[in-house]
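Here the complex is missing one protein chain, while the rest keep their positions.
Presenting chain A:
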Amino acid sequence: MAQAFQKTTCPYCGVGCGVNMVLPSADNDPVPPVSGDEMHPANFGRLCVKGSSLAQTLIDHDRLLTPSIHGHSASWDEALDTISDKIAQVVKDHGPDAFAFYLSGQILTEDYYVANKLAKGFIGTANVDTNSRLCMASAVVAYKRAFGSDTVPCCYEDLECCDLLIMVGSNAAWTHPVLYQRIAAAKQKRPHMKVVVIDPRQTATCDIADLHLAIKPGSDAAIFSYLLCHSDRANVLDHSYMADSTSGFDDALKCAYEATPSLSSTADFCGVPEEHLTLLANWWADIDKTVTFYSQGINQSSSGVDKCNAIINCHLATGRIGKAGAGPFSITGQPNAMGGREVGGLANQLAAHMDFATPGARDLVQRFWQAPNMASENGLKAVDLFQAMEAGKIKVVWIMSTNPMVSMPDTAQVRRALEKCELVIVSDCKNNTDTTTMADILLPATGWSEKNGTVTNSERRISRQRGLLPAPGEARHDWWAICEVAKKLGFQSAFDYQGAHDIFVEHAALSAFENDGTRDFDIGHFHSMTQAEYDTLVPVQWPVPKGQPEGTKRMFTDGQFFTSDRKAHFIPITPVLPQQASNQEWPYVLNTGRVRDQWHTMTRTGDAASLARHTNQPYVEIHPRDVKALGLQDQGLARLVSPSGQAILKVKTSRATSPGQVFAPIHWTQAFANASVVSNLIPQVVDPLSGQPESKHAVIRLEAIAKKVLFGSILSRQTLDLSDFLYWCRIPSEHGFYYEVALSSAADVEKTVRNLTLQTGLSEHWLEYQNPLSGQSRMAWLEEDQLALLLYWHSKPNNLSMDWLVTKLAPDSRVLEQERLAILAGSLAQAEDKGEIICSCFQVGSKQIQKAVAEGVGSVAELGSQLKCGSNCGSCIPELKQFIPSDVEKSA
C-alpha cells in the first residue's frame, strides 16, 4: 500500500523547492518518483528536471558505507580517535590555525552550526570556509557594505509583481528553473512586464527576454554605473528616500560619471549596441517596479563585490528596495548557502550574522557558547586556505560534502595542497569523487532524505529537510561526527546534542541573544520550540523574532538598515574588466556555467541516467567562425590550454557565444571523464574583498586534436580501465557502464581491443561490423546470450543513440537471435530513433519533435499536447521553441 507523502526540501539549487516523497512500502523497494509540494511557497508544486529525478538518485552505486583510514576499513571509533588525536596534536604543536574545515552549501544548517562552533569557539580557529565562497561570497560582502548586514531584501513574489526584471549573470532557465518558470508564467499573465537579460552568451534564459545585452565578459558593472548616471539625467532619483535612508550618494554618482560618462563610452566598454543600452536605460527610468536578479555571473569575478554594489546603488538611488516588486536580489546557487551564512560558517564571519569586527560580537558569542578558545580574527577564505595548506600551514583539513578537486580553481594547486596536508578528512556519501581519492580518512555521511535539519533558500525561507529513509551501512550524520570529535577533544558538555532539533534551538537562541533588533538575523521565535514543532516546521522567511511567528516577507520596508547610522551606504564603483585579458598567447576567453540537467560535480545528478540524456558529455561551445579558423570539427574534440592546466572537451558549434569567447560547463569530474575538469583551466584570481574566485573567466588557447583520432562508444557489463585512452567519459546509464571515448590514433585500436577483452576476460569477439567507407567498426561480445561488451568505433564524431543498446545490459536481458544484427546496427529496425533528448521529463527527442513539426505542429503548446514535451517542468521550452520555424524567426 502506498503511504501518504512526506514533505521535505530539494537538495539542489538555492530556490529551495518543497518536495513530496512517498516512502517505499518495503525496505528494498525503490523510492517512487517525487513530486513538488503544492503548499511550499518556493515552488507551489513545481519541480525542475533535476528535482523530479531525485528518487532516481537514491541508489547504492558507489555509496560510501564504512569509515576508512588510509584505504583500510575502520570503525567509527578508530576514525574519530585518529581525527581527534591528530587535531589535538597539531593544535598543540602549531596552534589552532593548523586546522581547517572546508564545508559546503549542501550541508544542513545544524551541521554547519556545530562545525562553526567547534572551530571558532573550541579549537580556536576561524579557518571555516565553504564552497559557498565560490558561489555568493561577493553578494554577501556587497550586502554588508550597503546594508550593514548580509540581508537579502526581496522575496520570490517580487519577481512576479515587478514590471521590469533585469537578470544579470544568470541563466536561471537552467540553473534556477522553477524561479524561471514562475517568472515566465508571470510575464505571460502580465505581458507589459519587461525582462532584460545581461549575459555575454545567448542562453536559454534569453527566451523570455524583451532585450538581451550580450556584453563583453565581466563588463556588467559599467551597465549599472551608467544606469545610476541615467537615473540622475532622467530625473528619476528618489531624493527623499536617499535623504532619509542612505548616505554616500554624491561620491557614488561622481564616481559613476567618471567611469561611464556617456552612452557611447559605456556601450563601447560593454561591447553592446548603443540602442540596446538606451532601451534598457529608458525602461529603467520609466518603470518603477524593478528587480535586479543576479547570480554567479556577477559574483564569480575579481570585482564581484563592486558589481553587486553597482547594482545596489541603482536601487538605493531610485528607492527601489523594501517594496513589493523591487530590489537587488542575489540568488544563491546552493540549497543551503544561506543557512551557512546564517550560522556564520564562513571564514570572514563569526556566528549568527555577526562578524569578528562587529563591536562586542566576539564576547557575546563567547559567553553564549561558554567557549574556552574563541578565535579572534577572520580565518582563511577558500583559495587562501588551500594556498596555506600547500605552504604547510594547515596540517589537518576536514572537507565535508564538497568536491574542491573539481569546484575550486586551479585543480593542480588544490591537488598539491591536499598532498601536502598531513591529514585530509573527507565526509561524503560517495566513495569515488575526485576529492575522496585524496583523503586519508573517509567518513560515510548520510545524504538527502536520510538526514534531518533545515535549509534556507534565496528568499530567506527556512524549510525542513527530513530524514525519511534509514541511513545505509555505517553512514552517520555530519553533525554527529563533528560532535563526537568535539567530545573526544574534551568538549563534552558543549556538544552533547541529542539531535538536529537541539542544535537548531541553540542556533535560534544565539540569533536572539542580546539582539533586540540590532541584528537582521533573528529567529528567536524558535528558541523554545519542541521536537514536535521542529518536526512539523512549515517553511518560513526569517527574521522570525519572538512574537512574530509568521516571519518576514520583505526587508527594509521601513527604510532602516543595520549600519551604525541605520542608513544604507552607497559605494563608489569604478567598473573594471576581468583580471586576465586575452592576448596573442592566450587568445580566447573561457566562460563557465552549468547545463540544464546536471548539478555541481554530478555526485548526485550523475547517478540518474535520465538526466544524462540532455547533455551526456562535457563540451565547449565555440562560435562557428572560430571553429572554422581553428580547423576544429563540430562534435569532435578540442584541447583547451590555460596557463594553469588543460582539458579535452567536445566541440559544440554555437552562435550563442561570440567569436573569441568560448563556454564550457563545469560539472564533469575525473570520476566521469579523464580529461575534462574545467577547473584545471581557471586561475586562482579572486575578488580582494570577498575572496570569491573569478571562476567564470580564464584566458585560454584552443587546439584541434589530431585528425587521425578515432572515436568510440563502449558498453560494458563491468567497469573498464580506460587509462590508455586519449579521452573517455562515463555516461550514467540505467544498466552497466557506458563510455564515450577517443583514441589518439586508429592504429591503436587492435591493441586497445585486446586490452579490453583481457580486462573483461572475453575471448574472440562474436559479432563484428566493418565499414571503411564511413570509418566505422563495431564489435560485440556475448556471454550466454547476454551482452557483455560492445565497442563502436567511428573515425568521425557520431551521435548514435545508445538507449536501446543500454537496455541490453540489464541483468535479465537476453539478446534474442533476431536481435543480434541490431546489436551492431545500434537499434531495432522498427525502433524509432528519438534523437537527442530535449524533454527529460517525458524523454522526447529532437527527431520526434522535428517529425511533429514537419507534420504541421506549429507551437510549443501543440507539441506539448501531442508529445507531452515541455508540459511538465517546462525547462525545455526554450529549446522546443527552436524547433518551431516561426518562433526561430521571431528570435532571430
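Everything that follows uses one rule, which is that contacts are C-beta pairs under 8 Å (C-beta built on N, C-alpha and C of every residue); 3 or more make two chains touch, one makes a residue touch a chain; residues count from 1.
FYI, contacts and distances are computed from a predicted model.
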| item | value |
| --- | --- |
| Protein name as given in UniProt for the chain not displayed, "Nitrite reductase (NAD(P)H)", "Cytochrome c oxidase subunit 1", "Ion-translocating oxidoreductase complex subunit B" or "Ribose import ATP-binding protein RbsA" | "Nitrite reductase (NAD(P)H)" |
| Hidden partner chain, touching residue among A:347, A:573 or A:782 | A:782 |
| Candidates A:656, A:704, A:824 or A:853 - the one touching the absent chain | A:824 |
| On chain A, residues whose C-beta touches the chain left out of the figure | 764-774, 776, 782, 817, 820-822, 824-825, 829-830 |
